[in-house]
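Only a single protein chain was left out; the remaining protein chains are all shown in position.
After this line comes subunit A, so read on.
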Amino acid sequence: MTTGTESLPALRGGTATDGRRSGVLRLFGGKAKGGEEAAKRVQFSSPYLPYLFLAPQLAIIFVFFYWPSIQAIQSSFYLEDPFGFGSTFVGMANYTDVLTSGEYLGIARFTAIFTALVTFFALSIGLLLAVKADGVIRGNATYKTLLIWVYAIAPPVAGLIGMMFFDQHIGPIVELARWFGWEIKVGINYFDTAFAMIVVSVWKQIPYNFIFFLSGLQGIPVAVREAAAMDCRSGFRRFWTVILPLLAPTAFFLLIINVTYALFDTFGVIDVMVKDKAANNPITLVYKVYMDGFRGNDLGGSSAQSVILMLIVFVLTIFQFRFIERRVHYN
């Protein structure tokens, strides 16, 4: 799968995807494509043809990503009445207002902690389950199916189910905690709500991570495992020194996906959890954008916030590719 000439991270990311896909295929009994085939170079007859093929995708990206982004950047410098009758240029005032607000910084701090915890637990539990499921020999298809099908549940439904577990009046987890002398008060106590949000968000993401880790594990050649087993008796050490490095491309991909998930896709869980009223409950930055923009009708302020969010994701992605991906080896 190595062609030698590919040095750009993006291209290497591409081969990683191939590796993963073949893993998924193998998981479901399909036939994986050989690495040699992917390495063959195909030439287009006209130099414009590839651009033509790319055009629909680029158009979609432009209309649904670049265009709104440009609009957000533009309106973040204005103070506007919601109906669009007048807008005043205020320079950086929207940004300074947001960044000097203690409330906003508190939400940013919570978002960072929330993202770190959700990513960590979703990845580690997913990995643990995958390793254990991979080791099962008798009836492994049943185990795998049981762990995977949860992923087919629609996110809002998962959010609602999770919420019911933590319901103040009927939640079984609340009952269980009361047994141990812990009064969980979701919606009233800041930390209890944060705890419930993290548990539900992690729970919802585990099957996704499980699928990818499992397929990654099954992509590790038997020969390598056998060789490792001969050299080292400690299963934990074998996992740490052989299996985990070979899983690194999958893990890196999942790291990015999980960080994005915790930052953005948990919106639904939070919305269900705070029941439309944030009050003194913890919320993340993306929920604050929604609250100020869609409910408060403050377009300038919420645009500034979304630009800040965009920058955060931009910096995070660059950081991940430059510093973490260096440690990842693709076969």
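Assume contacts are C-beta pairs under 8 Å (C-beta built on N, C-alpha and C of every residue); 3 or more make two chains touch, one makes a residue touch a chain; residues count from 1.
Just so we're on the same page, contacts and distances are computed from a predicted model.
A single chain of the complex does not appear, and UniProt lists its protein name as "sn-glycerol-3-phosphate-binding periplasmic protein UgpB", one of "Peptide/nickel transport system permease protein", "Gas vesicle protein", "sn-glycerol-3-phosphate-binding periplasmic protein UgpB" or "Cytochrome C". When the omitted chain is restored, the residue from A:Pro82, A:Pro156, A:Pro172 or A:Gly235 that touches it is A:Pro82. Note that of A:Ala72, A:Val202, A:Ala278 or A:Ile308, the residue touching the chain absent from this view is A:Ala278. Touch with the hidden chain on the side of subunit A covers residues 79-86, 88, 97, 103, 168-169, 185-190, 274-281, 291-292, 294-298, 301.
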